[in-house]
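As you look at this complex, bear in mind that one protein chain is not there, while each of the others sits in place.
Moving on to chain A:
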C-alpha cells in the first residue's frame, strides 16, 4: 500500500485545505482519495447549493458537519418573470430548521428565490449565536415582523441585505429593534421595502455603526434626510438613495452637495427614484470616484444623463434606462474607458412605438469605445446582423451577453433576415462567453452556431426562437459546459429531449414552457433517468387527463440526489418511476 496519502498528518492537510475556497477546487480535493474526502468534509466551512432540491438538508448536514456559511437557491430563473406559479416551492423552512439543530455556529445564510417565513427568520434569530450575514435575494413570504426578530436578537449581525425581495411591510418600527448597544452593522439594504422606516432610529443606527460601508435606502426615505445620514457615515462606500426629489429649496441642495462631497470613499450609487433633474448636480463632486452607478429607476432625459455619465471617468458598471439614448451611449463610450458592465432597461416596455432614440447603434458605440466591456444586458427595439457582427468583433472579451429585442421574432431590420448570423458571430468571436440570452427572429441555424462555438457557455435563455428539435439538439449536444438552459415558446419537442437525456444529468436544470414536449415524453424521461426530477407543471389539471401526445404547459428538469420532492403543490407532477407506472 502506498504511503503517500498518509505522509502528512491530518492537521497539516486541513491547514492546507483551508486556503482553498473555491467550491470547484474543494470538490476536486474531495475526489482524490477517501482520506482527503474525510478531511475535506470536516473542514469545509462554506457551501453553495445552486438548486435546493438537488440535495436535502440531512444529506448536506451528514456530509458537512461544520459549516459556517450556506447559500441556497430555490425557484428557477424564469420565476422572475412570473412564469412560475405561486406555491411552486423553494421553501426555506425545512433547511433553516435542520441547520438550526446542526450548525449552532452558523454565521451566514444567503438565499435566492426562496420562500422565507417569519417563523424561519425567528428561528435564525434565536439559533445562531454568532450570526453575521443574512442575504435574502428575490425572496418572499416574510414580513417586517421577521425582520424585527433579526434586529432584536442578532448581536453580531454584520450584513442584512433584502435585495429585490417581496416583503410584507407592516410597519417601519422593526428598525428600532436594533438595541442601542448594537454597533456591528456593515451593510444594510432595505431598498425593496415599501413603507417608511423610523427615520430617527435609522439615523442613530447609521451614526453608531463605524464600520457601515453599504447603505441602500428605500424610496420612502426623503431626500432632505439624506445629508444627515451621510454625515453620520462619512466612511460609506456604497449608497442607495431614497426618492431623489424634494421641494426646490436652495438649502436642501447645498446641504446635499456638501454631504456628498464629505463621503470621500463613496464608490457606488443607486436609488434615484422620482429624480428631480435640478438635484442631480449635487452628486457631480463625487462622480470622478464612482465605479458603479445604478440609474435604472431614474426617469430623467438624455441631456441630464449625459452630463452625469461624462463625469464618471472611473465607471465600471452602469445600469440605466433607455432614456440615455444612442447619443448618451456614445458619450459613455468616450468618457468611461473602464466600463465592464452595461445594462440598459426599457422605460416603456409595453409601448408599441419607440419612445426614445435608442437603437442598436448605442450598443455598437459602447462596444467600440469600451475595451473592458464584458457584461451586457440591452433592451431595444431593433437590431441587425451587421451590428451584432461589429459588436462581436469589437468585444471578443464579452462573457455575458443578454439582448432583448422587445417585439418577439423581430428580424434584422435592415435586411429582414433572421438574426442567426449576428448571434452566431457573438458566440464565434466571444470565446469566453458564459451567459447568453437570445431574442429576435431566429431559426435552427443560430443553435447550430451556439452548439459549435459556445463551448464555454453555461447559461442560455431562449424565447420565441427556432424551427424544430434540431435547434434544441444542437445546443444539448454541442455546449460542453452548459449548466442552465431555459426555453419558452419554442417549437422544441420530444426527440431532442430524449436523445440528449444523459446530458441533462450534467446540467443543473432545464426549463421548457410553451414548447412542444409531450406528456408521454416526460414520462419516458422520468423513467429513464432516475437521478433527474422531471416535473411537469400544468394549471389546467392533471396531465394524464389528456392524451399522451399533448404538450405539457411547463417542464422543469433538474438533477438531484434527493429523489422526487415531497412539497409539490397541486399543479406540479413528478415523472418518476412510480408515478410513470401509476399514471399509465
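In this section, a contact is a pair of C-beta atoms (placed from the backbone, for glycine too) under 8 Å apart; a residue touches a chain by one contact, two chains touch by 3 or more; residues count from 1.
FYI, contacts and distances are computed from a predicted model.
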Which of the following names does UniProt give to the chain that is not shown: "Cardiotrophin-1", "Auxin-induced protein", "Ubiquilin 4" or "thioredoxin-disulfide reductase (NADPH)"? "Auxin-induced protein"
Contact with the hidden chain (one of A:50, A:222, A:285 or A:491): A:491
Among A:17, A:64 or A:78, single out the residue that touches the unshown chain. A:78
Contact with the hidden chain (one of A:23, A:119 or A:164): A:164
Checked against the full complex, the residue among A:174, A:297, A:401 or A:453 that touches the missing chain is A:297
Just name the one of A:118, A:258 or A:467 that touches the chain not displayed here. A:467
I need the residue numbers on chain A that touch the omitted chain, in ascending order. 78, 80-83, 164, 166, 192, 273-274, 277, 296-297, 299, 345-357, 379, 381-382, 404, 406-411, 413, 416-418, 437, 441, 443-445, 461, 463-464, 467-470, 473, 488-489, 491, 493-496, 514-516, 518, 549, 551
